[in-house]
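A single protein chain has been omitted; all remaining protein chains appear in their positions.
So, subunit A:
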Amino acid sequence: MRSLLLSACLALMAAGPALAYIPTLNAQQIQNAYAEGQQLAQNRDSGYPLRAYTLYAVKDTLKLEAQNGAVDAVTIATPSERTRFESFLSFLGEDPITPQQAFQRAGLPPYNVAFIVFAHGMDAGDQTFLNRFSMARLKLGGQSLRPVETSKSGTSISQYPRTVGETGIRFGGTVTYRFELPKRLIGDTGTLNFTDASGKAYDLPVNLALYR
């Protein structure tokens, strides 16, 4: 029965998390997110699914095109999604953790969301591109929010093999903007604004009702 419930839950996730943002997780919700992560990680070739949490992605994420600036994709991270992610990651690394540990590692306090910007350098030698991202603004319900934390990953070399005219090697990394949401805005819509390392400005629609 439990596996049936889990399968149903995963099917729902795969179809898209047509549930509103959950600002704070109870024990069962943590357990569910953890179980999803463990289940997903059993297919090691499929990667970690983010499509349902993607605000923006270039048409071909394996191809560099000048008009795309420095950003490959922007995803939203919620307490539920990040707990699932940490569970997924621990399974891959054969580093067992409990559901509660997964929740803690997720690092998203109640009423927080984060936006993860997957980015790359502007040329093969550019390792400082993350420093050239602007601060972000989240406009929700007419209110403009500043991030409570902006964190940057390290950079590591990667490839864009479908790039035309060059080898397509770039350093990649992420910028994560974390916001604390006023309680009255958790089901609201708005936009995320920032400028990337190339100077390209982004104004991305955000609808918290779409993400669990």
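Here are a few things to note about the model shown:
By our rule, a residue touches a chain if its C-beta (ideal position, glycine included) is under 8 Å from a C-beta of that chain, and two chains touch if they have at least 3 such contacts; residues count from 1.
As a convention for this text, contacts and distances are computed from a predicted model.
Per its UniProt entry, the chain excluded from the display bears the name "Quino(Hemo)protein alcohol dehydrogenase, PQQ-dependent", taken from "Electron transfer flavoprotein subunit alpha", "Quino(Hemo)protein alcohol dehydrogenase, PQQ-dependent", "Dipeptide/oligopeptide/nickel ABC transporter ATP-binding protein" or "Two-component system, chemotaxis family, response regulator CheY". Only one of A:A27, A:L62 or A:A201 touches the chain withheld from this view, namely A:L62. The missing chain lies against subunit A, touching residues 44-51, 54, 57, 61-62, 66, 72-73, 75, 89-90, 92-95, 118, 122-128, 153-154, 156-159, 161-162, 166-169, 171-172, 174.
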